[in-house]
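A single structure is presented below for examination.
All protein chains of the complex are present and in place, except for one that has been dropped.
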Amino acid sequence: MTVIGIDKVSRWFGNVVAVNDITMTIGPGVTGLLGPNGAGKSTLISMMAGFLAPSTGAVTLDGATVWRNEQVYRQVGIVPEREAMYDFLTAREFVVANAELHGLPDPGAAAQRALATVEMQYAQDRRIDTYSKGMRQRAKMASALVHNPSVLLLDEPFNGMDPRQRLQLMELLRRMGAEGRTVLFSSHILEEVEQLAHHIEVVVAGRHAASGDFRKIRRLMTDRPHRYLVRSSDDRRLAAVLIAHASTAGIELDRTEEALRIQAVDFAAFTEFLPRIARDHGIRLFTVSPSDESLESVFSYLVTA
Amino acid sequence: MSATTATRPPGPPRPPAGIPAAGSGTGPRFFHPTVARLTYRGLLGRRRALLLFALPALLLVIVGAVRALAGADDSTAHDVLQGFALSGVVPLVGVIAGTGAIGPEIDDGSIVYLLSKPIRRGTIVTTKLLVAIGVTVAFCAIPTLLAGFVLNGNGQRLAVAYAAASAVAAVAYSAVFLMLGVLTRHAVVVGLVYALLWEGVIGNVVPGARTLSVQQWAVAVAQKIGRGDLISSDVGLSTAVVLLVLVTAGATWFAAHRLRGLKITGEE
Amino acid sequence: MSQPDAATAAAPPPEPSAAPPTDVIHNIGYRAYEGPRLGRGYARLSLFSQSLRGAYGLGRSAKSKVLPMILLGVMCAPALIMVAVTIFTHMNRLPVQYTRYAVLLQAVITLFAASQAPQSVSRDLRFKTTPLYFSRPIERIDYVAAKYAALATALFLLTALPLVILYVGALLAKLGFAHQTAGFAKGLVSALLLSVLFAGISLVIAAVTPRRGFGVAAVIAVFVISYAAVSSVQGVAMSQERYDVIGWLGVFSPITVIDGFQTWFLGATSAFPHAAGPPSAVAGLVYLLVLFGVAAACFGLLMRRYRKVGLS
Partner (left out) sequence: MIATESLSKRYPRVTALDRLTVDVTPGVTGLVGANGAGKSTLIKILLGLAPASEGRAAVLGLDVATAGPRIRSLVGYMPEHDCLPPDVSATEFVVHMARMSGLPPAAARERTADTLRHVGLYEERYRPMGGYSTGMKQRVKLAQALVHDPKLVLLDEPTNGLDPVGRDEMLGLIRRVWTDFGISVLVTSHLLGELERTSDHIVVIDGGKLLRASSTSDFTKVTGSLAVEVTDREDELLDLLDLLTAAGLKLRRSGHLLQVDIADEDTYDVVRDAVAGLGVGLVRMEQRRHRIAELFIDPESADDPAGDHGPDHDPGPRHDPDQEGGSSVAA
């Protein structure tokens, strides 16, 4: 169980502030780091990886300072965003070298374990420069896993992967998280983050915008009515009873969709009221579909707030 | 927007199968064989390695032509060894090997695989330096020795003297260019300008600059070894040795210092 | 008013319905293009002119104009001085032969080739613009030919402009017209051949690497090292009084190839030690073959280089 602590961290480059007074704690499980381009995600990951000193504040790993502390790498595995590796090596040579650099007692065996984890043994004796993007990504992954780290930092790991490779990597990260490792990855693909991460950290313009389960974050946005699309056996009657209820701010009939579009101001009251009232009036509900509950909506609310 | 703090769910229960298998405690201090292997393969595995072979080959071709033209002539041998081998081939090979030992890795970002390991960064620098020195010596001092024997059969011990000078210069050049490789992405260009202009032209022409030229320090060593009075340096041997050691150690320390503070961010 | 005057004048007082509409919303949405699509030859010419202009920094940032313009200035300055000296001291000939000028200023020419060849081709590789070119109606040979021709033309401008200055100056100084014209013509011929040779060699080197710095350094290194090697061995041959060897050695570096060629075929005075040009007709022929062979080989190598550069 390893915890990354980020305490009042800022990082500036000249007058440009990339990370602005961020405090967060990343614990075991899978955490997604989100933010628009240029929000400071890479800077933050670089600081967690010990590649960049915070201008102020402290980045720690189980209490130990990360910057200029090579010993933390015994517990940290890093999958960098950049593609370059030692292309003139085979994956096996590359991962063995990484194991040796970690000073592992049996580098060969450790490398085989790591390559097996990412299912790359079939291609381990080919030079890395013959690999596709997805294979490279897995070789990078193997090198990060070879010393069995308790922390994994991945910067845009899904970049350039095809659908099947994405599914495989997602499965692998999920497994790593389930084993109790602290897995932090950044991504722009909200669909994937939604499927993978228990927990998200959102950074906007260098500031820490939100933290937690995105659905719970959504519920905290009490100033944003929840939008619903509801289809029923009797839309007009349903609309009439709903509009009388305090949880509902507005209803309109969408003729193209043949459904009701509802704005609910009190999420809890509305979701409980709807099935009850429908039952009491004998209205059959076909579709009850929230249209801004997805991570995508939550994210865009956070970014534009 | 209201404050957003959601409680996080408890993490998955099981700890990792085994917290990192600790290595052998304190690692090697000056030389890490794996770093050396990666460096060495990187140097000889990239396209610029061709230049490492081309320059000594060119030296030997020219030397062969000169020998055929002029026979075994001490003065000619001295001119070629100093004017072409020591002031041309050695700095150029030094640039390629010195910057090539670390520059490309920093440039393409693959250095993170070395830096994200429990290894002192000083060790990475000294290991890479040793490899660069080895390569430079192999591709300079040995061809120079051969060239000397071809030219005049080691008359006045010129071959040995200049081979030794090449080796000494190789050490200093490797350190200086390795440092350049850490400092700037344009290390090869800066290094070439330095090698061609300072060492090749100014160091040979402007008297004052000669005291501050690795080449002249190396010549001081050659002067000590060679017989006869063909070889002459503007710098005394002891000054030369002190300067060589200072430059080598200083450059190495500075490279290590900069590598410790090397910032690595994403693509931008 | 959009109505043409003639129409208004000819027409009777306009009725309200025929009046041009004054309240309109024009459609500024997407417009289809119905005009001509000029195809391959035009595209090749566009690439040529863009590359040629680019060699002098035209159409690029102010910073990139600095070096080529300075080099052009440095290249012309000695010619201007010589012309001035010739005119004011009433010399009866120019202080330098037309054919010798480029040899004297080879360092400037080398610097120009070394700085502009990579800017022409390495940049396309580095910023991966090449795929965009090949997605246009040109073929590989068009790209290579346009780039080659553009750099050769840029070099020719660089080497020929000072010759023009010399020639005009010579005529102003009233030196013999026929003699000067013949010398000028020979100078232009070898400037042209030099441009083709230098352009080819520097483009081949530059096309190997996407990194401009490497390209610049490598081109300079190749020209300087080959010249240094040739002249140092020539020096040794000189001290051994082996003049025929001096003549032969010239084939091993670009500028000495030009020197040997113009010595044999254009009757120029050689810049080799002891002015020892090619020693025999065979040697002269070899110089000719080397000159054209290397240029052709460079073109071939460039074609080969871009064979694999499709879209990725």
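Side notes on the structure shown:
Note that the chains take the letters A, B and C in the order they are written out, and that residue 1 is the start of every chain.
The rule we apply is simple: contacts are C-beta pairs under 8 Å (C-beta built on N, C-alpha and C of every residue); 3 or more make two chains touch, one makes a residue touch a chain.
All values derive from a computational prediction rather than experimental measurement.
Checked against the hidden chain, the listed residues C:101, C:133, C:167 or C:243 yield one contact partner: C:133.
Contact with the undisplayed chain is limited, among A:106, A:129, A:191 or A:234, to A:191.
Of the listed positions A:106, A:129, A:234 or A:257, the one in contact with the omitted chain in the full complex is A:257. The chain not shown here touches subunit C at positions 29-33, 35-40, 42-43, 46-47, 50, 59-61, 64, 123, 127-129, 131-139, 310-312. Taking the complete complex into account, residues 30, 35-38, 132-134, 159-167, 170-171, 174, 178, 188-191, 194-199, 213-215, 229, 257, 259, 267-268, 270-272, 274-276, 278-279, 284-291, 293-296, 299-300, 303 of subunit A touch the chain not shown.
The rule we apply is simple: only the chains that are shown with their structure count from here on.
Our note on geometry: subunit A versus subunit B, Cα centroid distance of 44 Å, whole angstroms. Inter-chain spacing, taken between the CA centroids of subunit B and subunit C, is 36 Å. Each chain gets one centre point, the mean of its Cα atoms, and the points for subunit A and subunit C are 54 Å apart.
Looking at subunit B, one finds that none of its residues touch two or more other chains. Contact residues on subunit B toward subunit C in their complex (touch as defined above): 47, 58, 62, 65-66, 69-70, 76, 79-80, 83-84, 88, 92, 186, 188-189, 192, 196.
Against subunit B, in their complex, subunit C makes its touches with residues 208, 213-214, 216-217, 220-221, 224-225, 228-229, 232-233, 236-237, 239-240, 242, 245.
By the touch criterion stated above, subunit A contacts subunit B in their complex at residues 1, 27-29, 38, 42-43, 45-46, 49-53, 68, 70-71, 73-76, 78, 80-82, 84-86, 88-89, 97-98, 100-105, 110, 143, 147-150, 155-156, 177-181, 198-199, 209-213, 216-217, 220-224, 301-302, 305.
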